[in-house]
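Please read the structure below before turning to the comments.
Removed from the display is one protein chain of the complex; every other protein chain stays in position.
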Amino acid sequence: MNSNIEAGILGGIQVAAVVAAAPLLNGFIKKIKARFQLRQGPPLLQGYRDLAKWLSRSEHIAESSSFVRVLAPAGVLAATVAAVLFVPVFSERTPLPASGDLIVVVGLLALTRALLTLGGLDSGSAFGQMGSSRELAVGALVEPVLLLSLAALALQPQSTRLGDILAFGDAHPREFIGLGWALAAAGFAVVLVAETGRIPIDNPDTHLELTMIHEGMLIEYSGRSLGMLHYAAMIKQLLLAVLLVNLFLPFGMARFDGLPGYALGTTLVVIKVALAGFALAILESALAKRRFFELPDLIGAAAFSAMLGAGVTVLFA
Amino acid sequence: MDDNLLATCMTLLLAACVSSSVPALGRFRPALVLSALASALALAAAVHVTGTGEATTLTLWEPSRYATLELRLDPLGAVFAAIVGGVGLACSVFAVSYARHRPIDDLVYPLFLLMLLVVTCAGNVYTFLAAWEGMALASFALVLGDGAPRPRRQAAIVYLVMTHVATVFVAASFFIVAKESDSAEFARMDGSALSVPLASLAFLFAVVGFGTKAGLIPLHIWLPRAHPVAPSHVSALMSAAMVKTGLYGIARVGLVFLGPGEPWWGIVLMSAGAASAVLGVLYALMERDIKRILAYSTVENVGLITVGLGAAVALRAEGRDALAGAALTAALLHATNHAWFKTLLFLSAGSIQRAAHTLNIDRLGGLARALPATGAATLAGSLAIAALPPFNGFASEWILLRALIGAGGAGGGDAVQLTSLMVAGAIALTGGLAVACFVRMFGIAFLGIGRTPEAVAAREPSPIMAGVLSALAAGCLATGIASAWVVRWLQSVPAAVLGAPAAQASHGGQLALTGGGTFSPVVIAVALIALAPLPWLLARMVFGASSQTQGPVWSTGVAFRSTMQYTGTSFSKPLRLFFGRVLLPERQIEVIYHGASPLPRLVRYSGRVPALFEERLYLPLRALALWSAGRLRLLQSGSVQAYLLYMMAALAVLLVVAQ
Amino acid sequence: MIAAAVLCLVLLPLAAALVIWTLRLRGPAGPLSIALSGIMLAAALATFVRVQDRGPQTAFGDWIYIDSLGVIVLTLITVVGLCAALNSQSYIAHDLARGDLRVEDEPRYYALFLAFMATMAAVPVVNNLGVMWVAIEATTVVSVLLVSIYRTGHSLEAAWKYLVLGSVGIALALFGTMMTYYAASATIGESASALNWTELRATSVQLDPEVMRLAFIFVLVGYGTKVGLAPMHTWLPDAHSQAPSPVSGLLSGVLLNCAVYAVLRFRVLTIDAVGGSYADHLLIGFGLFSVALAVPFLVVQHDIKRMLGYHSVEHMGIIVLAVGIGGHVALYAAMLHLVAHSLTKSSLFFAAGSVVQAFNSRSMHRMRGLLRVTPVAGAGVVVGALALAGLPPFAMFTSEYGLLLGAFASGRAVIGVVGMLLVALAAASLLHHTITAAYHEPRPNAVAHGISVAAILSVFAPLALLLWVSVAPPARFNQALDEAVAVLEARR
Partner (left out) sequence: MSYEFASDAIDVLSIAMLIAALGIVWTRSLGWALVLFGTQSSMLAGAALHAGLATDSPHIVAAAGLTAMVKVIAAPALLWLLLQRLPTSHDAQPSVGQRTGLVLAVLIALIFARTLDAQPFRTAIGAERVLPTSVTVMLIGIQVMVTHRQALSQVIGFLVLENGMALAALTAAYGMPLIVEFGIFLDLLLAVFVAFVYTQRMHVIFGSLDTERLRSLRG
């Protein structure tokens, strides 16, 4: 009985931590990018100030919007936070291990994409609908890559629970790391860039309507709804970063249990996520945005590598 | 208890047929009311049989010496009987206010329901084949209606012809098994002792014969033509229930009759299913008529169910019965879930048709505000069919993917493992495309502002219809959340077919597969429902209430008009280009200039995605057949001498041969 | 009692025909033919009941012998005959009014009609196979005159081909009968009764196999021409499309049955004498070839009556195929198919007759909007087409099911499946043509046409009978089919 309460508290802490740290990672990436462009860049905590600004502002609603205008932001944020419940952040123990696995996480991410695009379509403005159309096109290509890369990892531990994958990776590093793992990691990296709307697939900082995918859908939103949507985007970014680092570099996360385990886990996660953020920032500064209709080649390559990874794992496991 | 439930259901349906001929009762639509009642009874009987797991038999009469009409409802058949009952109930109630009163339809509709039921609970080969052709005939009559426009007539004829030819394969497959166990009774037919080539032939015949009815690619060409022309309540019945009888046939032959079988059978089935799923949803994305979108989406969902069946066959051939049970459970659960949301979407299409007189999404728009009830129900249906939590579509997709990933793991042959993983990838792609397809359908049709006066003037057609839609939407959500108990209800089928139940459902609504993997739809739903209002309450506490102001949509300073919105075609343009090599889209752009000025006066765009299978496979075949028939026709040249020569030749050949 | 029945069946109509021909009766000829057909039906039903209760009946010494196989064919002749007589009233009246038929041809038509009925009725009742040959030759001669009653170039051409091919076929059949007589005379002796079916059947095992092998070939090619089996079928579509529709109904419905009846008689003798599956292989070969050859002609056919003619070739092929496959189930299916085909095909020809008269053309392209211009006849055509295509609840579905079941039971599965696929293709083209014609929008100038009560009865009575026999057949019907199959099952 007490283990349930303890797990519940730990789960709550994990969710709260992720929700709290999300804007920080975003600020960190912006700061590194600015440094590369030899400029000061916004302060690390600017993300929090932006959120506070949006959440307190009044909203301007389009006449032509329907009940979807209310449903979309609420649904997107709820789904994103719900996804955090099934992801191992500080150790291999996830808040609700028996209730969901990688398929549920993929499903919840798909739910966020669906509600976000519906929100974009709601008001009828061409920019929002263009954003939705492109987000769905990219999303449709990304989903198989996401599933296959995670499935490739799930083959060896014979379980799709993310916690088990992490524990297996930590316990048998030699079998875990291999060609299959590398290909799956490459695939997942492209997924991370695509889902968070980073260059070379999408440009997060632009306000040029015709080029933005993710920002396009939010164009009709203002005030608190806009704040919620941005917040959900930041949480998803942190969530995917955590997934990338924890599942593909699970070393040391499941070594001890109890307080010392969490401490070690937390420090490792913070370092790894920072490194990931750093890498993302380098990527954004080095590359330019690809033309939209060239994306299938990039995501297609990722899909191929994820599929190959899964195949290799099967044949040589 | 179930057999007299079945008997009363049959008599009610026959009474419905007879009542249609009584003009006086016309206004009360006795046929539909009786059909609804009968469907409810059938649903009850079927649910009870699957729940308890024991079969019930009912012998009717003997139309001829070696042909007896006999019913036998066993757990596998009862699942599909339940689907027919449930869908029949919803469609009949919906039809009371939706369907125009045509005496012929009132006669044929209950007959169609009766045939559907008899197919699912046929006890022997003769009853099955008689009901199978009767079902094809009845649905043909409903699709044909008064045969008014030419495409509707052609669609109906193509459908009847393809089904009639496919029935020969079905009969051949049954007879191969019947000859082996020298009995035509389903209970005693067992082909496990068949030699491998003969059993494979029986299996392939079954896949071709039943695949045509199910709509598997490349045998699907009748489906997207026949469903849209039928009245909505008939399309719903065809898409949600009739198509499943094809899958029931494949399951009956592949899993029950042919014993463990060969792994490559499963691989063939899984590949056909995956192809149907991906191509089905891709074509659905390119369609503009709602009913054609839903018809292609039926091809997709049939593909998903076939993947489940294929996995079950392959895994059972390799002896991994736990995973095979999971795959079979996934297939059956998806069959029931599909019945829920496909019926909902087709009936909502009927409601839209009645309200806005068109189903072309490029001429709708803004219906969410005009038809709130239909809009909300269609949104629920769209999210469910796109397999998104917390709806029922996600539950069956989860079990399917979990079974496939499990099949990909160690323990089986490499071929099965690789195929399972590739198919899992294909299903994920299908899921992504399905999200795109149904967000497009719902978004373009229901959101934004009306593109035509009819769309703007649309109003909720009738409370009964809205009521049925809301009930179905609630059903999608409820069966999503309670899918653990639905799976427990289904367990009698894997237990009967594979010898071991494949999944347990614990009290907390958590679903655990014996092949490994747990999942709790209740927890996910609670999390979503709790987390949705939480941030807003927190924000209200911290930042106080946020005021709202109304205003027109921002369109770069120009007055916002409905033509500025995206249309269905433009919305699916990115995906059309991404999958260009598969879809081979065609387009013509004509630019007309005004005298010398460089500004174009008129740009005319026309584009289409060709129906590849029809144009590259079926039409050339038909042309060849007509050409060769024309050549052979010269044999009847009209000259008596030639005819005498034929006789002389026949006589000479026989005299020489027979010595 | 049987002697009286046979007199009513054969001599009475002949006498009436003679009277009508000589006295040039015009007015009463029609009703008289209906009355006589009614009497013949009553006689046939009485014989049917008597044969079923007291076994095979003989009369006039043993010149007349009716067993259960014969009585089924006989009853079908009279049932379809009565409907044909009913249909003739309105059909001939319409043609007379339009001038297609000359006034003095009316008595000739009814005289020949009754003669045709008489000669056909004679075939299943005679014991002597030689006399049976004479009766079949007589039916050919009489029906040739009926086919050419319109005195147009086309009907003359059809009649000429029918006469030439029919006569050559019948001559070959005679040669076969003669060789059977030769083989029989070695065992029974040279008496006239050597060709009697009763004696032949009793001593069939001792017949000389070599001679019987040759005899069956000539019989099969000879009578096969009358049955319409490919490649001897070429006269059938011409004759059946040019003849007046009531006559086409008789030709397709029951005359082909008489020819099949003859082939079945010789098949039993050959199997007993030659043994093994010699006869069955020939029958399967001809059956499959007929069904296969009919399909291309059905796919591109536009003339409704020629299409029905080719369907007769196809369905006779099915019956012969089923008999060839053998075994109790397949033989039962063959007999059921024989009955169902007679009723369906005759009803279809009667309905097609009034449709052709309404549209004044036989081309299905011109018959647009069948269900709107001629609703009742159109409905008859559509329902008949569904029955002919072998869709439930009609009996042809059960018989085709039986054929496939029998094929698998007797190890000839591949033949069964190939046959059924060809039949499905033929049914597909039939459904396509009829439904397109029935549901197409009618031509603007098409005016709705009524249909006389007699014609309605002639179209829907056989269909009602068919439905009764298919869904809930009376015990007597099943028993009759069983006994017929018993006759067909050879001893060896």
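In order of appearance the chains are A, B and C, and numbering begins at 1 in each one.
One rule holds for everything that comes next: contacts are C-beta pairs under 8 Å (C-beta built on N, C-alpha and C of every residue); 3 or more make two chains touch, one makes a residue touch a chain.
Since we're looking at a predicted model, the values are computed, not measured.
> Give me the visible chains that the unshown chain touches, in label order.
Displayed chains contacted by the hidden chain, ordered by label: B, C.
> Can you tell me which of C:Ala121, C:Met179 or C:Ile284 touches the chain that was removed from the display?
C:Met179
> Of C:Ala93, C:Val134 or C:Val418, which one is in contact with the hidden chain?
Considering all chains, including the one not shown, the answer is C:Val134.
> In the complete assembly, which of C:Leu25, C:Leu45, C:Ala171 or C:Val471 touches the absent chain?
Answering carefully, the residue with contact to the hidden chain is C:Ala171.
> In the whole complex, what residues of subunit B lie against the chain that is missing from view?
Looking at subunit B, the ones touching the missing chain are residues 633, 636-641, 644-645, 647-648, 651-652, 655-656, 659.
> Under the stated touch rule, tell me which residues of subunit C contact the chain that is not displayed.
For subunit C, the residues touching the absent chain are 128, 130-131, 133-134, 137-138, 141, 144-145, 148, 151-154, 156-161, 163-164, 167-168, 170-172, 174-175, 178-179, 181-182, 185, 190-192, 194-195, 210-211, 214, 237-238, 241-242, 297, 300-301, 306.
FYI, only the chains that are shown with their structure count from here on.
> In graph terms, with chains as vertices and touches as edges, which category applies: line, ring, star, complete, or other?
Looks like a simple chain-to-chain line, open at both ends.
> With centres defined from CA atoms, tell me which chain sits nearest the overall protein centre.
B
> What whole-Å value do you get for the distance between subunit A and subunit C if each is reduced to the mean of its CA atoms?
Result: the chain centres lie 78 Å from each other.
> In their complex, what parts of subunit B are in touch with subunit C?
For subunit B paired with subunit C, touching residues are 61, 63-67, 126, 129-131, 133-134, 137, 144, 146-148, 153, 156-157, 160-161, 164-165, 167-168, 171-172, 175-176, 178-179, 184, 625-626, 628-630, 632-633, 635-636, 638, 640, 642-644, 646-647, 649-651, 654-655, 658.
> In their shared complex, at which residues does subunit B touch subunit A?
Residues in contact with subunit A: 365-366, 368-369, 372, 375-376, 379, 383, 386-389, 394, 397-398, 401-402, 405-406, 408-410, 414, 417-418, 421-422, 424-426, 428-429, 431-433, 435-436, 439-440, 442-444, 446-449, 510, 516-520, 523-524, 527-529, 531-536, 539, 542-544, 546-555, 560, 562, 564-566, 570-575, 577-578.
> Residue numbers of subunit C touching subunit B in their complex, please.
157, 160-161, 164-165, 168-169, 172, 213-214, 217-218, 220-221, 225, 231-232, 234-235, 237, 278, 282, 293, 295-297, 299-300, 329, 332, 336, 386, 389, 391-393, 395, 397-398, 401-402, 404-405, 408-409, 413, 416-417, 420-421, 424-425, 427-428, 431-432, 435-436, 438-441, 470-473, 478, 481-482
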